[in-house]
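Left out: one protein chain. Kept in place: all the others.
Letters A and B name the chains as they come in the text, with residue numbers starting at 1 for each one.
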Amino acid sequence: MHYLVLLLDLGGTFVFAISGAMVGIRRRLDVFGVLVLSFAAGNAGGITRDLLIGAVPPAAIADWRYVVVSVVAGLITFLWYPITNRFGREVLWFDAIGLSFFAVAGAEKALAHGIHPMMAALLGMLTGIGGGILRDVLVSGIPTVLRADIYALAALAGASVVVSAHYLGIPPTVAAVVGGVLCFVLRFMAIRRGWHLPTAWSAQDVPSPDPARPENENG
Amino acid sequence: MHYLVLLLDLGGTFVFAISGAMVGIRRRLDVFGVLVLSFAAGNAGGITRDLLIGAVPPAAIADWRYVVVSVVAGLITFLWYPITNRFGREVLWFDAIGLSFFAVAGAEKALAHGIHPMMAALLGMLTGIGGGILRDVLVSGIPTVLRADIYALAALAGASVVVSAHYLGIPPTVAAVVGGVLCFVLRFMAIRRGWHLPTAWSAQDVPSPDPARPENENG
Partner (left out) sequence: MHYLVLLLDLGGTFVFAISGAMVGIRRRLDVFGVLVLSFAAGNAGGITRDLLIGAVPPAAIADWRYVVVSVVAGLITFLWYPITNRFGREVLWFDAIGLSFFAVAGAEKALAHGIHPMMAALLGMLTGIGGGILRDVLVSGIPTVLRADIYALAALAGASVVVSAHYLGIPPTVAAVVGGVLCFVLRFMAIRRGWHLPTAWSAQDVPSPDPARPENENG
């Protein structure tokens, strides 16, 4: 199971590092800034999980492969930017795959460290959304993770499958596949069909007090 | 004393989770994003404290009640938003209560882990202001905590009472009440009377270089 977590973690790191690099490039960071953002997006979720469950030093620090994977993903994105830039929509699929990998890996690792099942599912979710949150905070936007259609919820669903399977005695590999697929499908459908959860405004059918508020504009 | 910290912590979590939910709703996050922000606002201070004093996994991860309290507070705020929205001013009082709870609980717990008294007082302050800082950073504003009239200072005053009492042999329950009340009163007076600390501009009576800069105005 250690091997399973490692594989999922590295896969998720690769995919999220690409998303970090793309955001960095769009914000016109130099190549080194882009690589820092690749590493942050690819590893913040896993590092936060490891700090919270007491797995110190975190895998992304103790094991050099996480950095290498992040840097390779960042360099590919940077060097081939005229090409990668065209894959605007496709990046969403990559991102959904990364989310699934991390949600499953995060829940597995938290369970292996004896964390309470409900918290293990939430830590799986956090592993999935942590990298995207840091990525967006560093370029000072509201994290898309908090706004995107059924994003964190998809991660929580996938992680919950892993946790439930653990208590039902289902083998972790099977649970990882089922949980990962569920997370991906939920996110996929949300993107495709525009599924989304209610906001307080829509739920209450009350006009928003700040319909055209530009969010924020310091620099 | 463990029980005292738990009670204060959960109370503070509940109140700050409400403030997190209100900010999330105003920024038009969906219901799940609102709950994530509730949890972040209600627990970031305590989690940071626990990581820094080596109490791993942090209470908010090891104990499922923190999540439940956060989610309940977030859901109440979300579902009754047309009502809760009217309590703009009242939220400040709730927030002041949460600040007092956390400042006291944070200092007690840091002392119990053998942290240097001056640092224990500062960790009490950090416990109080951490959640509000993360809440505001996630929606990309300058933390109101850093701008509001006598906010962090009130938390530091309350935490300092707890630390002083510890060294004077005063029972922790008494110290918690006195420290909490001091924090609340300071914050209350600051809001009511507009008490505030000097800025470098006011202190020096020098015109600001950016007088009409909008900055940002959540809260």
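Structure notes:
Heads up, the rule we're going with is that a contact is a pair of C-beta atoms (placed from the backbone, for glycine too) under 8 Å apart; a residue touches a chain by one contact, two chains touch by 3 or more.
It should be emphasised that the depicted structure is a prediction, and the values quoted were computed from it without experimental measurement.
Shown chains touched by the missing chain in the whole complex: A, B. Of the options A:8, A:67, A:121 or A:150, the residue whose C-beta touches the omitted chain is A:67. Remark: the omitted chain is touched by one listed residue; of B:74, B:143, B:158 or B:180 this is B:143.
The omitted chain makes contact with just one of the residues B:31, B:122, B:175 or B:191: B:122. The residue from B:91, B:133 or B:183 that touches the chain not shown here is B:133.
Which of A:14, A:78 or A:101 touches the hidden chain is settled by the complete complex: it is A:78. For chain A, the list of residues touching the undisplayed chain reads 19, 22-34, 36-37, 47, 51, 56-58, 61-64, 67, 78-79, 81-82, 85, 92, 136-141, 144, 147-148, 214-219. Interface residues of chain B with the unshown chain, by the touch rule above, are 51-54, 56, 115-116, 118-119, 122-123, 129, 133, 137, 140-143, 146-147, 149-150, 152-153, 196-201, 203-204, 206, 208-210, 215-216.
FYI, only the chains that are shown with their structure count from here on.
When the CA atoms of chain A are superposed on those of chain B, the rotation angle is 120 degrees to the nearest 5.
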